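Note that this complex is displayed minus one protein chain, with the remaining chains in position.
This part shows chain A:
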Amino acid sequence: MNHSHPELAEQFVKDAERTTWHDETLWFVRQKRDRSIYAIPEFQELRELASQIKNHTLSRLHTYLTQFEEAARANGVQVHWAANAEEHNAIVLNILRKHGAERIVKSKSMLTEECHLNPYLLQHGIQVVDTDLGERIIQFRNEPPSHVVLPAIHLKKEDVGETFHLHLGTLKGEKDPQTLTEAARLHLRTKFVSGQVAISGVNFAVAETGSVVVCTNEGNADLGVTLAKVHIACMGIEKLIPRLTDLGVFTRLLARSATGQPVTTYTSHYTKPGPGKEMHIVIVDNGRTKQLGRPDFRASLKCIRCGACMNTCPVYRRSGGHSYDFTIPGPIGAILSPNIDMHKHKSLPFASTLCGSCTDVCPVKIDIHTQLYKWRQVIGENNELPASKKWSMKLLSRVLSSPGVYGWGGKVARESLRLLPHGFTHAKALNPWAKAREMPAPPKQSFREWYEQQNSNGKA
């Protein structure tokens, strides 16, 4: 399978109409975000505060993790530590086995996606149902999410209608969102009721209280957890915030940045198991401490997964989440992925114009585009660039550090463009620029030639 972003993106862009729709849908979300943040005068202060809290927490992660674990245990919660995806999956399976659970409900968690928990549990004979509507749709289709907040945003309502027709027996050609949602709701109800264990993600983990906070709009996490006997909350180590009073800063930023809502419909706090019930928290590293140890990329761990950088990214909007071929797509995914597998994801830091919109939109002030630029250098130094690029850049450097060669080279290029037939200079196979664009019309004189002439005429 090909993982390169340009090729996957090219496939996406070929469907011009779908690209337009994808771009406009996400831009609409971005505009909703703008309206809601313009309405808060202190928005920049909030961002700064959130950024500082996260920086502080990351600088003492060990202390806060320990504090969190102690508080959670004191609340009667069982805490587990997983160094990687395999350990995480094994821990979850173990808990399920202990309870003889065969059917579980899960509310959206990018972490379990990252660990490929679903296929793992299926292999072990356990039925997993994603209860978030978007997640459920892509689960039916056997696709990964294409966005962290809007996992099925790559699908139009016609696609959803077709999927539900196949899996839920709705009428063929049905595409009314209301009807489709109703069908999904009925279907999910039965799953909630029969779910023996509920797995949820974690948006924030409060060190001081040992509780975890989950933000949803559908209330599905609550429903799942309330009905099941056992709750397993899975979180990455970077989800920590120090105190309960810090939470408000983040909940105000999260929903606004994500969808333009003042706050998510449900912000659920889970602190201790209900009577006769069990609560587990699985704390996962899976490459995060490695990223913490890379000073240039450490700040990427501040991410609260609002998805705003995806909505704003002009490249993401026109290439779709799947073109990134990583659990977290978009600009932030492009700085998280090389940490996990530099070779596989080497094209992602280049899937950006470095316009900086991601950095400006990020509620926790991650310098995303700067990190993309830095990853490019790391990738170059690790010999992961195509040989053609590597050598052409070396050659270019020689040309550009010697004015004589540069002047001559420029002239040759310009003259060839002028003299060679258009069909040759614009051959699509030789010149990717020319697939959709004309080359600049070459002038007779370069600026320096003009300047020299002026000088010799004694005018300049």
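Remarks
Quick note on the criterion: contacts are C-beta pairs under 8 Å (C-beta built on N, C-alpha and C of every residue); 3 or more make two chains touch, one makes a residue touch a chain; residues count from 1.
Throughout what follows, contacts and distances are computed from a predicted model.
Missing chain, UniProt protein name, picked from "FtsW/RodA/SpoVE family cell cycle protein", "Ferritin-like domain-containing protein", "(Fe-S)-binding protein" or "4Fe-4S ferredoxin-type domain-containing protein": "(Fe-S)-binding protein". Touch with the chain omitted from the figure is made, among A:S51, A:T163, A:N203 or A:T312, by A:T312.
Note on the undisplayed chain: of the listed residues A:T25, A:N75, A:T181 or A:S446, the one touching it is A:S446.
If you put the hidden chain back, the residue from A:E10, A:E86 or A:E182 that touches it is A:E10. Against the chain not displayed here, chain A makes contact via residues 5-6, 9-10, 13-14, 16, 19, 23, 27, 34, 37-38, 40-41, 43-44, 312, 314-315, 318-319, 349-357, 359-361, 373, 376-377, 379-381, 385, 389-390, 393-394, 396-397, 399-403, 406, 410, 413-414, 432-433, 435-443, 445-452, 460.
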